[in-house]
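My questions all concern the structure below.
One protein chain omitted, others in place.
Chain lettering (A and B) follows the sequence in which the chains are written, and residue indices restart at 1 in each chain.
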Amino acid sequence: MYGGGNVFETMKATALAEEDPIKLAEFEARIDRGEKIEPTDWMPQLYRKQLIRMIEQHGHSEIIGALPEGTWITRAPGFKRKLALMAKVQDEVGHAQLLYSAAETLGKPREQMIEDLISGKSKYSNIFNYPAFTWADSCFISWLVDAGAIVNQLANSKGSYGPYCRALERICAEESFHLKYGHHCVIHLATGTKTQREMMQAAVNRWWAPMMHFFGPSDKISVHSEILMRWKVKMASNDECRQQFLDMYVPKIWELGLTIPDENLKKNEATGTWEFTEPDWEEFKRVINGDGPCNKERLAVRRMAEERGRWVRQALLAPQAKYVTPLA
Amino acid sequence: MLKSLDPRVNRLALPEEFEAPMASKEQLDQFETYQAFVQTKEGKPFEHAGIVHAPNEEMAFLFAKEQFSRRGMFCNALCVVKTELIQVTEFTDNGQDVYDTLEGNYSGETSESFEVFHLLKRGKQHKYIGNVQAKDFEDGLLAAKETYSRDKPVLNVWITKSENILMSDEEDVDIWNTLKEKKYRDAIDYRAADKIKAFKEEQAQG
Partner (left out) sequence: MNQEAIKDLLYKMADDQLILGHRNSEWTGFGPLLEEDIAFSSMAQDKVGQSWQLYKILNELGESDPDIVAFMRNADQFHNSQFVELPNGEYDFSLIRHFLFDTAELIRFQMLSESSFEPLANLAKKIKGETKYHSMHAKIWIKQLGSATEESISRLQGSLDEAMPYAFGLFEVSKFEQELIDTGIFAGEEALKALWKNATTEVISETRLTLPDMESITPVFGGRYGSHTEHLQPLLDEMSEVFKVDPTADW
């Protein structure tokens, strides 16, 4: 699972001018033909850098994303839910593994990425800095946060970088289980007993604001983002993703008799777009910069896993081991 | 102590604040990488599934099995190869055969056995094509060029010595026997349209 609102690096005006114009033209022609770029191809520095950043953030979001739902892994009610949640959280770890591998093909070793995550240098999706108070929160995440992620990932899977597309193809196939499982859980709560319904409604109330933040603020149209779109690094604007999500899921939430805590939320039938109260972007920035309810805990847990696992890795590491960048 | 909603985290008694930044991960804290290939059904070609980090090939196999064949209806076999031991050709554009860029002729020598994988389209997976005998890697590629009829252009070739491949034993194929039983990992197991319908009807009645 993953959100939009990637933090792309601002391009230096000189960066592109320094690239070999013939190679750059060939590179762009390949993308225009709809062919994928593969790891050993020539690529502009900016392309490599932005992709590493994006795929790495995506990977971090998966490994951190395993934590809010992991909060309920030992408490899932009944065999069916217990097995499903174990498998789902496992999948998130699996997705991180796949994404880190894709980013590695661009030249950044995995352990470096993990170090940058723990030191706070790299970002991950903001939504995972919120706590999962009840079982219903974990159901909201499984269904709707994953639904948002799928909107994003489906767009990105049509991007230009081969290894990222391959990883996303696998991931999207698994996400279909997550989405159905999450929906199944929410349906059971929303149509269940009074207690279950209230639990679910409270979770929707808590998670709606982070969900609207999930896709990031409206994109500023800049030369920079135009280039990333032309190179098929960025595949859809944050607003497009948010609109698509609202269009697909608001009716499904409403049909379960749940309310969404935004009285301005409605589809403008004339324009076909959803109108809503502008999310609080100041809060979004605050949380991204470390001041959310769970930022500290999320990183502390990753750090703990890293430190507790250190003796294992050191014991296994052969002195002559040679790290080789993955091929695909 | 850090207080968490996750009882697992509370049991670990993490500090509220760490006193020092984490010790930097040493350069060495990075395993070798292995390429994993999966055969879903007998007779189908092995297909590249992805990579794992592992300290040796036995563990690479253990890891690849769960990372790349834990779901789906079938899996027949799995193999892993250390990335370092794979030789890779250039990448051509779609439509251009990489074998056409190779010069020279196959020696006809059969001192060493090699396994060959082809990529037919950018963005897709490398697939196993077969085994050739030759004297070295370059010769192996030339042997492959002679051996395999190429209806579609091959864009990239991976070649490795046969001895580098760790393959699941035939008698161990039963480690995938219960794959299709694990319905809880499958979207199909989560249908609930009836429940929504019943709920709506109930609401309508009021």
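Definition applied: a residue touches a chain if its C-beta (ideal position, glycine included) is under 8 Å from a C-beta of that chain, and two chains touch if they have at least 3 such contacts.
Note that the structure is predicted; figures quoted are calculated from it, not measured.
Student: Counting contacts across the entire complex, name the shown chains the missing chain touches.
Tutor: Listed by label, the shown chains it touches are A, B.
Student: Touching the hidden chain in the complete assembly: which of B:Ser24, B:Ser149 or B:Thr178 does that?
Tutor: Residue touching the absent chain, from the options given: B:Thr178.
Student: Among B:Lys65, B:Lys82, B:His126 or B:Lys145, which residue is in contact with the omitted chain in the full complex?
Tutor: Spelled out, the listed residue whose C-beta touches the missing chain is B:Lys65.
Student: Could you tell me which of A:Ile253, A:Met304 or A:Leu327 touches the chain that is not displayed?
Tutor: A:Met304
Student: In the full complex, which residues of chain B touch the absent chain?
Tutor: 7-8, 11, 31, 52-56, 58-59, 62-63, 65-67, 70, 172-178, 181-182, 184
Student: When the complex is taken as a whole, what residues of chain A touch the one chain not shown?
Tutor: 63, 66-67, 70, 72-79, 81-83, 86-87, 89-90, 92-94, 96-97, 100, 135, 185, 188-189, 192-193, 195-196, 301, 304-305, 308-316
Keep in mind that, in the parts below, only the chains that are shown with their structure count from here on.
Student: Could you work out how far the Cα centre of chain A sits from that of chain B, in whole Å?
Tutor: Once rounded, the distance between the two centres reads 22 Å.
Student: Applying the document's contact rule, which stretches of chain B touch chain A when the two form their complex?
Tutor: Spelled out, the residues of chain B in touch with chain A are 2, 4-9, 12, 14-15, 18, 21-22, 24-25, 28-33, 35, 48, 50-53, 55-56, 59, 67, 71, 82-84, 86, 88, 90-91, 93-94, 122-126, 156, 158, 182, 184-192, 195-196, 198-200, 203.
Student: For the complex, give me every residue of chain A touching chain B.
Tutor: Chain A reaches chain B through residues 30, 33, 35-38, 40-41, 67, 70-71, 73-75, 80, 83-84, 87, 94, 97-98, 101, 104, 109-112, 114-115, 118-119, 131-133, 162, 165-167, 170, 174, 176-177, 179-181, 183-184, 187-188, 190-191, 255-257, 296-297, 300-301, 303-304, 306-307, 310, 313-314, 316-318, 321-328.
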